[in-house]
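The other protein chains are all here in position, but one chain of the complex has been omitted.
And then subunit A:
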Amino acid sequence: MTDQDNSYRPRSPDFSSFQSNFPPPAATSPTYQFTPLAHHASYDASPFFTPQYHQQPAATQQYVPPFSPSYRAQDFDMARRSSRIARATEADPAPESKYLEEPSEPEAPEEVAEYEPEPKPEPEEPELPIKEEVKSRPGEGIEVRTKFPVARIKRIMQADEDVGKVAQVTPIAVSKALELFMISLVTKAAKEAKDRNSKRVTASHLKHAVAKDEVLDFLADIIAKVPDQPSRKQDDDGSDQNEGKRKRGGRRPKEDNSD
């Protein structure tokens, strides 16, 4: 713009009148005001046009190297430089100095206004999701959130004809004991499977795990029904029946995870 003043002002009187009209709207909308200046600055700074506009070649060489039209701040810088040059050549700084100072002021508060709403006040801590989760058990380092239905436990307890009345807490206590019992059985069976390089825990793994533990002797009758063979068969390849059953189960991360 400033350079245009240099070259065009004598020729086009309309443009100078436009310039005088320009500053007043700058106060209301500084951002909008800023862009034409930047545009002009980059345009002026390009080496192809400078020889035409500037009478002084020394001044051109000063500001050509840092040219980069993408950044606003740099454009602004260049505009300032060109204005300085314009001042030096034309000695008509009055409209330029006003024009340049105005956009520099609103620039800072504008950015602050943009940044402030972004960091919102810290969200409140989410409520504890599940009550059972809060109390972790020292048992085996395994948390089981799913609980057995207490009524069912009580019914199973009282299926024994000898068992009479049961206190209200008793099935709850038994259900907890059952949970720990299950953790120990599943963990042992899983270890058994691991020792045999099987990713799938089968009934025979469970059987072997039970057989190893004296405390679990009471399960002897139950595990006696489980045939021993599937385990050996299974070592070669997954036995067909089991494979079919597993597909129906729908859970098979076996192929992906190897541990």
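Following the convention adopted for this analysis, contacts are C-beta pairs under 8 Å (C-beta built on N, C-alpha and C of every residue); 3 or more make two chains touch, one makes a residue touch a chain; residues count from 1.
In this text, contacts and distances are computed from a predicted model.
Only one of "Centromere protein M", "NCT transcriptional regulatory complex subunit B", "DNA replication complex GINS protein SLD5" or "DNA-directed RNA polymerase subunit beta" fits the UniProt record of the hidden chain, and that name is "NCT transcriptional regulatory complex subunit B". Within subunit A, the residues in touch with the undisplayed chain are 135, 137-139, 142-149, 152-153, 155-160, 162-170, 172-174, 176-183, 185-187, 189-190, 193-194, 199-203, 205-207, 210, 214-216, 218-219, 221-223, 226, 242, 245-246, 248-249, 251-254, 257-259.
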